[in-house]
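Input: a single structure, listed below in structure tokens.
All protein chains of the complex are present and in place, except for one that has been dropped.
Think of it as A, B and C in the order they're written, each chain with its own count starting at 1.
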Amino acid sequence: MPLTRFSISVDSKLIERFDTKIKTEKCPTRSKAIGDLIRASLVKDEWKYGEEVAGAIVLLYDHHKRNIVEKITDLQHDYNDNIISTQHIHLDHDNCLEIVAVKGKANRIKEIESVLKSVKGLKHCSLAATSTGKELA
Amino acid sequence: MPLTRFSISVDSKLIERFDTKIKTEKCPTRSKAIGDLIRASLVKDEWKYGEEVAGAIVLLYDHHKRNIVEKITDLQHDYNDNIISTQHIHLDHDNCLEIVAVKGKANRIKEIESVLKSVKGLKHCSLAATSTGKELA
Amino acid sequence: MPLTRFSISVDSKLIERFDTKIKTEKCPTRSKAIGDLIRASLVKDEWKYGEEVAGAIVLLYDHHKRNIVEKITDLQHDYNDNIISTQHIHLDHDNCLEIVAVKGKANRIKEIESVLKSVKGLKHCSLAATSTGKELA
Partner (left out) sequence: MPLTRFSISVDSKLIERFDTKIKTEKCPTRSKAIGDLIRASLVKDEWKYGEEVAGAIVLLYDHHKRNIVEKITDLQHDYNDNIISTQHIHLDHDNCLEIVAVKGKANRIKEIESVLKSVKGLKHCSLAATSTGKELA
């Protein structure tokens, strides 16, 4: 992909402190670090303005709860246009971590999260919000 | 698991509004809705106080970037005690969504997130923070 | 204000852990703690659904930067329907903390935050989001 090279001016003390931070976090270059900040700000906007996004909905539940596995599976099929795949982890004898990879309009993804969250017996639901990457060179 | 039944008093207008919210979100009962709020507040504390937690780190990258697949795979092996499994999704011709299921002390998980984030060519990194469920009846 | 008393059932281990948390945080009763969680969830919704809200926009700047004080004052006057009052603190010889109390539709408040944030020379801008309290008995 073509790169654009350009100059910016920032306070000397600020960039000095940012360089220290980058070094601590083992980020290889200023370009990578600033590119990361730019991308993160654009991903936030994709979610804010309801664009096409991707992410992971993480569900935590005890599979002994009556019907919970069927209920969660059924719901996922209702949204099969937006659900790409599911990863199921047996955390211990009781607890399951189920990670649902999703793609679609931001509002639709939030709706799926809300629907899954309302399942009786579900312990916790969490969302990792990212991008489809199409517009995130 | 044994249940505890107890009474609480809240302003009438407040519980009326909360009932409307619950109904809109299709949450079956007040007990489930309040239980969810309690669990979510406890999960926040698990992360805040560095306890044993679980979650998913979501990586977005273009697999054409030089060495990025090897680099990400190598790093994941460095943390194999905390990484349970990985789900890899081909979003399109270029973009990959890689979802890493993780478990361990909260600080360790944040360290893994930070290390993966610093990989050259990685577009975005996002974390879904949840619990191991052990203490989250 | 009239109170409603009602019963809920939650897992015994969960409420035990919540009681410990409440005690640590010196929260006087379960009713207060659960009421707080309910109110916080409703305030989030007020912002999410663009209702009438209140809050504080906090600005950090060096008053030596050319025209910054005039610029910030001018902008605040443009939004005088939503800005209630301003508190100005001299943090040190250079840095000012200016706290703008705001009230209005959530989107309008976010617009004001965005406009103030774009002022040249402004170091940082942060928002404390709360409610007008009218519907938050």
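Note that in this section contacts are C-beta pairs under 8 Å (C-beta built on N, C-alpha and C of every residue); 3 or more make two chains touch, one makes a residue touch a chain.
Predicted model, so just to flag it, every value in this text is computed and none were measured.
By the touch rule given at the top, the unshown chain touches A, C in the complete complex.
Think of the hidden chain as still there; on chain C it touches residues 25-28, 32, 36, 39-40, 43, 54-58, 60-62, 84-85, 87, 89, 91-92, 94-95, 97, 99, 101, 103, 114-115, 117-118, 120, 123-134, 136.
In the full complex, chain A makes contact with the omitted chain through residues 1-15, 17-18, 21, 30-31, 34-35, 37-39, 41-42, 45, 135-137.
Methods note: only the chains that are shown with their structure count from here on.
If the chains shown are joined wherever they touch, the resulting network is a simple chain of contacts running from one end to the other without closing. The chain pair sharing the most C-beta contacts is A-B. With centres defined as mean CA coordinates, chain B is found 9 Å away from chain A. Chain A and chain C have centres, each the mean of its CA atoms, that are 26 Å apart.
Shared interface positions of chain A, i.e. residues touching 2 or more other chains, are not present.
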